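Omission of a single protein chain aside, the complex is shown with its protein chains in their original locations.
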Amino acid sequence: MSIVIDGLVLGLQLALLSVGMVFVYGLGGILNLAHGEVAVAGGLIAALLLQGGRPPVVACSAGVIASGALAWFIDRTLLRPAYSRHGEERLILALILTLGTSFALDGFFTYRYPNVALTLRLPTTSVDLFGITVRTASLAVGGLALTTFGVLLGFLKSTMLGKAIRCIIQNEAGALLCGVDVDRVRTFTLFLSGLLAGLAAIAQGFFSYLGPDMGAEFTILALIVAVVGGVRSLTGTFLASLLLGLVNTTMSYWVGTYLTWIALLAVTVTTLLVRPQGLLAYWP
Amino acid sequence: MSPQSEEILLRCCEVTKRFGGLVVLWEVNLEVRRGSLIGLIGPNGAGKTTLLNVISGLLQPDSGRVEFLGRLINGLPAHAVVRLGIGRVLQIPRLFPHLTVEENVLVGVLFGRRKPPAREEAQEEARKFLTLVGLEGKHRERVGKLNTQEKRLVDLARALATEPRMLLVDELMSGLSLVEMERYTTLLRRIREQLGVAILWVEHVMEAILGTVDEVVVLDHGAVIAQGSPAEIAQDPLVIEAYLGTGAREVLGAHMGYAGSS
Amino acid sequence: MLEVRELWVGYNDVSVIRGVTLEVPAGEATAVLGPNGSGKTTLFRALVGLLRPRSGSILFEGVPLNGLRPPQVVQRGIVYVAAERELFPQLTVLENLELGAYCCPRAFQSRLELVFELFPRLAERRSQRAGTLSGGEQQMLAIARALMAQPKLLLLDEPSTGLAPLLVAELYRRLEALRREGVTILLAEQQVGAALSLCARVYVLKEGRVAFCGGASSLRGSSELRKAYLGGIGGVGG
Partner (left out) sequence: MNARPVLSHMLPVLGTGIALAAVPLFVRESGYVLRIATFLLMLATYAVGFNLLFGHTRQLFLCIGVLAGTGAYGSVLLVRNAGLNPVAAIAVAVAIATGLGAFLSYVGVRRGFGVLFVGIVTLAVSLIFQNLVLGLRKYTNGETGIVTQGLGVGLAENPVQAYYILLAVLVAALAVYQEIMGSRHGLALHALSDDEVSAELSGIDVARYKVGVAALAAGFISLVGALFADWNGFISPSLFSVGHVDIPVLIVLLLGGMRTLLGPVVGAIVFTIVDAIVRPFGQLTVLAYGVLLVALFLVFREGTVTLLQRGWEMVQSSTQRGQVGRGVAADEDGDPLSQRTNSRAKSPY
């Protein structure tokens, strides 16, 4: 039972990570391969601030905001030339630009901060919840993720900007005709995706640790979730995250890490082969 | 007409195509005889281009048969359909921007025929078709340098270079002036007479088509609503309704010459 | 209210609109008629900034619109209802309307009442997803969403497309009511009869040029319209 809970919480963390990627793809037709590095950047800044003796809450918030700012910066600088193109050309250009960015950032982090890692230890390791032993880390991450999604959902459902995001994903032309400034919303979405990625990095800090070299892994995890969930569907992303989180924890419990990875990737490839549009493509 | 010219090249039987829940073609029947020039018209969204896509193998019909020279061709990939003798001219020309004008046509000569000619001959062939469409002297230019009219002509030459027995032409006239339209109509007539190619011509500029074609087929909402000579079509109340909408007849009735009929 | 002078618009090197000049007087409904491919949609897209004109000027209430992007045009009070409707299928009717009021959220409540009064059907379906509405209701919603932005000028592109004749009649009754409320309308239509029932002034486009312009009454009995749609050839039988 505690494995299931761990799996679900891991799923929530995956969702934090991948929802941003899906947003950006849905809005801009850009797959941000530097997404994982954005998360790591936030985590590292939080870790550095912690080392400097700042209180954890301040350090973590600063890290999350830094992630958002980095994503915003990438949008305003590197992605400009990509936005001026359309269709497949934009996709390829953005793909290679963000791939390069991710390498540059990864190289920088591992070179400059090889030994910095973010770990957030909680006072107790596990608690008893309705007769089930649950790790406090799981509780913390679960709480963090659920709160975030609550806020995010509220934002999407009830603010004008949130609605604008949802409607651009559905119909960009329609949004333009309503007077939505698509360009600006797009930039804001990158910022938002950065914030979410930063939170995912903090969550990683609760679970175990976050090192400077984990960007690529994060990107790939987000990519897997996005593909399985159908790159444009939020509900799909959410469910795919939970599913893959469960698969991940149960598999690594029963068979070991390598096979888990292979299983995850096999799920991805199979999904692409059977339903290229993702599991829940026709769902909202 | 001689019995040979009566021979049916293409036959569509009950062709139906849906996109999701939307019916784009509904049991379309169509016959194209050897060497004939048929206009396919209809309002926006009538399914004209979809029909051409089904015939040329870019889309597969959901049901029904497409036969060419008595052979079932639905299920064949587009390149195989081209080699059987159905050329296609797209509405917006899609050329190969990194190749010269002549090389663009050469692609058609070398790959669109069942038995491609040897290299020197192929080059000559390509020039022959460029001359036919009036692009002689442009063969070494890169297609990116051409204007859209010239690009359309290159596309036409490329389609002709595959030695089709039937040419599918999609809205050649959009965005043209009357003088330019004249040029195209003359060109298409010449192609048909010189090469004996049957032409199925989708157009929504009615004026261009009605004076040129032998027969008109009218599509509306994916179904054939009328078929006949241009003069018959221009008077057909169903066609006028499809184009001008209900009520138009009442408004313009007096002038239309069949006031009160319904 | 809207003055278009010598407008040229095109894609790449093909000009679709070739020197169109037209005027839309405030408070009136004006129709742009013409067959498929005559350039109606291109004209509208240029008016709202989705396409950049090659030359010519667009004046709205005396102020030039050239170079503005769609959101800014909407803010000036020109709202475009595309033939494709461009709704947000997975949002509810109410949410679609809310987005319509994106530039003027404060006026939302008052506009909503007005729109529901005009289209009571939408009030009944306010929490239904837009994608599940019937074709007629979707068209109503598209127009209603445009009205939420407090338009001074409403551009309607083929609102009758895909609607049954009865629905077309109903739609035009609503449009008539709107016009009486003081909304200026510029309408592109294939359904000549319906358009003439609403509009006082008519332009007929043909191959990107104005082939006829004048009062609706002077069009009745004129052969221009028929020529534009069916060409000169069929005229023999008339």
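To keep things simple, chains are lettered A, B and C as they appear, and every chain counts its residues starting from 1.
Assume contacts are C-beta pairs under 8 Å (C-beta built on N, C-alpha and C of every residue); 3 or more make two chains touch, one makes a residue touch a chain.
Keep in mind that what you see is a predicted model, and the values were worked out from it rather than measured.
J.: According to the contact rule at the top, which chains on display are touched by the left-out chain?
T.: Contacts of the omitted chain with visible chains: A, B.
J.: Per the definition of touch given earlier, which of A:Ala117, A:Ala173 or A:Ile220 contacts the omitted chain?
T.: Reading the full complex, the residue touching the unseen chain is A:Ile220.
J.: Among B:Arg83, B:Arg127, B:Arg152 or B:His204, exactly one should touch the missing chain; which is it?
T.: Result: among the candidates, B:Arg83 touches the missing chain.
J.: Applying the definition given at the start, please give the residues of chain A touching the unseen chain.
T.: Missing-chain contacts on chain A: residues 31, 78, 81, 88, 91-93, 95-97, 99-108, 110-111, 114, 216, 220, 223-224, 227, 256, 258-259, 261-262, 265-266, 268-269, 272-273, 276.
J.: In the complete complex, which positions of chain B touch the hidden chain?
T.: 56, 58, 77-80, 82-83, 88, 90, 94-99, 103-104, 106-108, 110-113, 116, 119, 122-123, 140-142, 144-145, 158-159, 162
By our rule, only the chains that are shown with their structure count from here on.
J.: Please indicate the chain closest to the centre of the assembly, with centres calculated from CA atoms only.
T.: Central chain is C.
J.: If I average the CA coordinates per chain, which chain comes out farthest from chain B?
T.: A
J.: Between chain A and chain C, what is the gap in Å from one C-alpha centre to the other?
T.: Chain A and chain C have C-alpha centres separated by 42 Å.
J.: Just give me the whole-number Å value for how far the CA centre of chain A lies from that of chain B.
T.: Result: the chain centres lie 50 Å from each other.
J.: Averaged over CA atoms, how far is the centre of chain B from the centre of chain C? Could you give it in whole Å?
T.: Between these chains, centre-to-centre, one finds 32 Å.
J.: Residue numbers of chain C touching chain B in their complex, please.
T.: For this pair, the touching residues of chain C are 10-16, 18, 35-37, 160-162, 165, 168, 189-194, 196-197, 207-208, 220-223, 225-226, 229-234, 236-238.
J.: Flag every residue of chain B that touches chain C in the complex, lowest number first.
T.: It comes out as residues 43-45, 147-149, 171, 173-178, 204-208, 210-211, 230-231, 233-235, 240, 243-252, 254-257.
J.: Please name which positions on chain C make contact with chain A in the complex.
T.: Touching chain A from chain C are residues 48, 50, 69-71, 74-75, 79-82, 84, 86-91, 95, 98-100, 102-103, 105, 145-146, 149.
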